[in-house]
Structures are given as C-alpha cells and as structure tokens.
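Down below is the structure, laid out as structure tokens.
All protein chains but one are shown in place.
Presenting chain A:
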C-alpha cells in the first residue's frame, strides 16, 4: 500500500486530487526487486516498434535530409556523399540509445539516491492515469519544467514505476561528454543537442528531422524542456521555440492526427543546487558537468531536501488548442518533405502554445510555506535580516496572512494538513537552515563565507556575500511569483498612476506587461484576460471594488496592494538602474562580456552608498532579461556581423523608457493620458502622451 494524502492546500478546483508518495513502497521493498520488475507498457496504438537503428536510418534516408544535403553540397561545393557523411556524424553524436537494461540500472540507482535526498516524492495519480490513456491515442510530448539536475530522469523513473513507455529526452551536449555517465544517460533515453547551433544548416536539418521522426512514428514519448535550460532563478523562463517548432510540425503538416502535450510541474521544498545557482548568477562560473564533479557533489547526499512534487498536468490536445488559430492548408502546395518556412500565423501559434505550456507548468507547481516566507523576508530591510533579525512572531502572522491570499489567488499550496501552523513554520525554517536561522524569537539571514580567521572582507566582498544569500531567498520567492504577478502589476499600476479609471489602468498594465515580458510569463495576445484576471483576484480578496469604468481601492485592501507592489519593486528598480547605466555609459556599442560586470560594479557601488535597495540587479539573469526587453523595444539591437554578442544601444529610446520607470520609482504621480492601448512598437507614440 502506498500512502496518499489530500492536497489540502490547493484551490477548490483540485480538491479531489490525490498525490501518492512513490518512495513509500520503495522504502519497504528491495531496490533490486523493483529494478528487475516486469515492465510491460502499453505503447502508442499502431506505432511500429522502432529500434534506435531503425530510427537513425529513417532520419538519414529521409527525403528531407537528402534534399538539404544536396542543397548544402551545391552551396559549399563539396560532394553530397561528404555532406551525408557529416550528417551521419552529427546523428551519431546526437542520437539516443534507449535500452531497458539501463532504465533498470537508472531506476536502481535513483531509488538509492532519492531515498536519501527526499522524504517523499509525490506524484498525482490522476495525471498519470490520464497520461497512460493519452499515450495510447497520440504521440505524447512530456514537457516538464527544469529546476534541478535531479529532475533530469525523474519522469523516466516515475513512468518506469507505473508501466508507462519510457521517454526519449532532449539534453544539452555537455551531459554527453561526461565520462560513463553520458553513455548511461544516452542509454536511458537522452539525446544530445549542441548549444549555440547558430546557422549550422546541416545540424538544424539533422536535429529537426530526428525530432520530427520521433514524433511522427510515435515510437516513444518525447520529453524536452520548453524553457530551454535549467532555470537558475527557479522562476519560469520565457520558452524557446526551436524544439517546439520541430515537435509541432508533424501536426501542422497532417502527418499525425494530433499531438498531446503534457505539462509537468516539478516542485521542490528545497533545491539541491540552491547555493550553486546563486553563485552562478553572481558571475561565479558554473562547474563544468563532469563525472568527477558528480561524485564530489555526493556530499549533498548528507542533506535533507524535504519533498518533491511531480505534478502531471492534464494532457493537452494540440489539435484542440490550435483550432481556429491556424490554417494548415498553407502546407498543401509544397511537398511535405521539403523545408517550408511557416507563416507568421503558425509562428505566432507556436509561440502562444509554448507560453501556454509554461503558464500551465506554473499553475501546476506547488508553493511551499518557505516560498511565502521568502516573499516576506525579502520585503524587510536588508539590515534587519543581517543584523537585527526579523521578529519570528510577526513573520508567522504575516505568512499565515499570505497563505490566505495565495488561496484567494487560486495558487496551489503545499501546506501540510493536520499540523499546527507553528510546527509548519519551524520545520520549514529548519529545512532551510542554509539560508536562515531562528534564534531567540528572531530570524536571521545566514551568510556563508569565510571564517573570521581569514582576512577581513572588503565592503564589495561583503555585498557579494549578502547577495548570494539574498539571491537564494529570491529564488524561493520566485517559486510563488506567478500567483502574484498579474494582480501585482495591477497594484503597481494603481500605485503609480493613482488613477481609478479602468481604461487608464489597463493601458499602464499593458505597458508594464510588455516591459516585463522577459521576466514573467505572459501568454501573448491575452493582455485583456490578464487584466481581467488581475481585477477579479484583487476584488476577490477585498482589495478593490470594480465597477464598469472604475477600480476603487478599498481601505481593507491597502495591505494586499502594498505587499504586491513591494513584491515587484525590485524588478522596477533593477530595470531602472540598468537603463540608467546604458544611458550614462559612454559607448554606443558594447558586448555582453563588458555589460554584465559593469552593471554589477555600478550596482555594488550604489548598494554601498545606500542608494539602491535591491540585490537582484546583481543577478546576471535580471541583467540579461533587461537586455532582451530592450531588444524587443528596439532600444537595443544586436549586431548581426558580430561574433561576440555585440549590442548597439539607442540611448534616446532607453532614456525615454527609463523616464517612465523613473517616475514610477520616484513615485511622482504621472498622469498618463493614454488615448490608445500601448503597444511597445508604438512606443514613440506613447511617450508624448505621458510626458
């Protein structure tokens, strides 16, 4: 018998959802017996069993690859045979070699490891049942979020346990180069994709044909991270579209009736790599993936990482989602096997779908009590956290208040049932002893670092040390952010515009939504739905009253609004600072390599002088997001010819954008009379209206 528990914290929608601890049974039976269990999955109906060599052969001999090879041979002047040889090499490096024996080995090892790392691994059985059904009906794409290396094979592990076909998994090529482990991963179903493929036409062709063939034949479920990589910030990453394009093309071209997308949300109480991630964001390079590194990391086995939740989302039919959005007949006039650039309509649809999946992953993620505490801790002045300590009592009270708000906002909360709240609070803090400690009724930020015996730290080093701890906290806050973003942006808009006019608030809401769309996940084209959602959530929790034309702040809502506005404050401040840097810095052209440390230095200075209150601007993730926001605004352009990511900045445009955000931060009431909804493409039109 496996134990189940009612996920009491989740919104009423999912009251019936039950999670099962899959480690429970493992703890009682032998790992070996488990690894050697009979594995008898029900595969996709009608799919011919397809061996690795069959798959590779089909790819190499595809009409598509022949065509591309000829084209490349013509362009480069080399022989077709040579190009095909090269393609064979690429495929060899890429292809998976899934073998059940290795899945058993993996299952055996994982059992050992997971039982040490985690108290429980909870899986929603309903989701698994739906997946099992879906797999028999159409090719299935498993789309988990990626928050830790630990989750790389977790889906395979769960599927093995429940007799569901093992997926093949898209992985980054660095994993392949790990000795032994790379090969084990390959045989556990991983296939490897180079980073920065750029304009390597042959590589794209081999990869896309490989992926399409897997989907088309339905020989195995395909798993990939739509976010493209492991999120260093534990915040959802704006999805990458390359894989998504390849995966969906067989549907667009009618080669399969439907494709099923299964968003999977993996949430951790505590992430194994938490400190590494923070350091990486601060510019300390990530250790190269290596087998020896993996063994060194084995000290993490000594720690307690709480629980892990794997939430299999409801399978989504691509056909249903795309209905009315696209016209597949655009593929009717060109042979299937020839490459065809999809129309903007299709591209938009892919982009929309990718965002939808990430949003669904967010909605399926479980928010831990610790995430709520992180939200609150970050709103305290930094000196309180590092020196005076934050009152435990106050924190508890606020956390419970926030718990109610999250439930009002329909967040999925992982708050243990039948446990006194005070126990939940203290056990949470105990689990995260690496970040905070609780002493004499107060909570302090733990700052890792050099023992006193060594040289005293310079002020800059001190900032970095604090930043590392803060960024760890930030990443846990980020796990809850998706629940608050939409109402948060509305709260910010209310705060800034001081307007009660719904139109005006909506315009400003759109503006902020556009500026921050590299930061948070907004489904394209759904601005008004997002706004409506924000309105209804704020109304639901009693913060505002919404009439036909107006949004009125209620006395009782000030606490909520102020919490939300403070939650987003670090983002506003960070963006503003970087805008300022770009305007004041002399050069018009800069490289990413110059940009990141320069911003970091400026920010450090301002933190020391007390002019900047957020450490988040030190994170390379934030810095890169600002760059991509500005590129979308066309205030910054990437130079095409450049080898080393050179950017050209349009200072006037950046300054104008910054001016608005400056007013936001300086809290000067800006009455923005917007006659039309702001789109960033119309940015220049927008500005005269507000200045």
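Heads up, the rule we're going with is that a residue touches a chain if its C-beta (ideal position, glycine included) is under 8 Å from a C-beta of that chain, and two chains touch if they have at least 3 such contacts; residues count from 1.
Convention: contacts and distances are computed from a predicted model.
J.: There's a gap in the complex where one chain should be. From "Auxin-responsive protein", "Alkylglycerone-phosphate synthase", "Phenylalanine--tRNA ligase beta subunit" or "N-alpha-acetyltransferase 25, NatB auxiliary subunit", what does UniProt name that chain?
T.: For the chain missing from the view, the UniProt record says "Alkylglycerone-phosphate synthase".
J.: Touching the absent chain in the whole complex: find that residue among A:76, A:332 or A:645.
T.: A:332
J.: Out of A:18, A:255, A:303 or A:421, which is the one that touches the chain we can't see?
T.: Touches the omitted chain: A:255.
J.: Could you list which residues of chain A touch the chain missing from the display?
T.: 253-255, 257-258, 327-329, 331-332, 335-337
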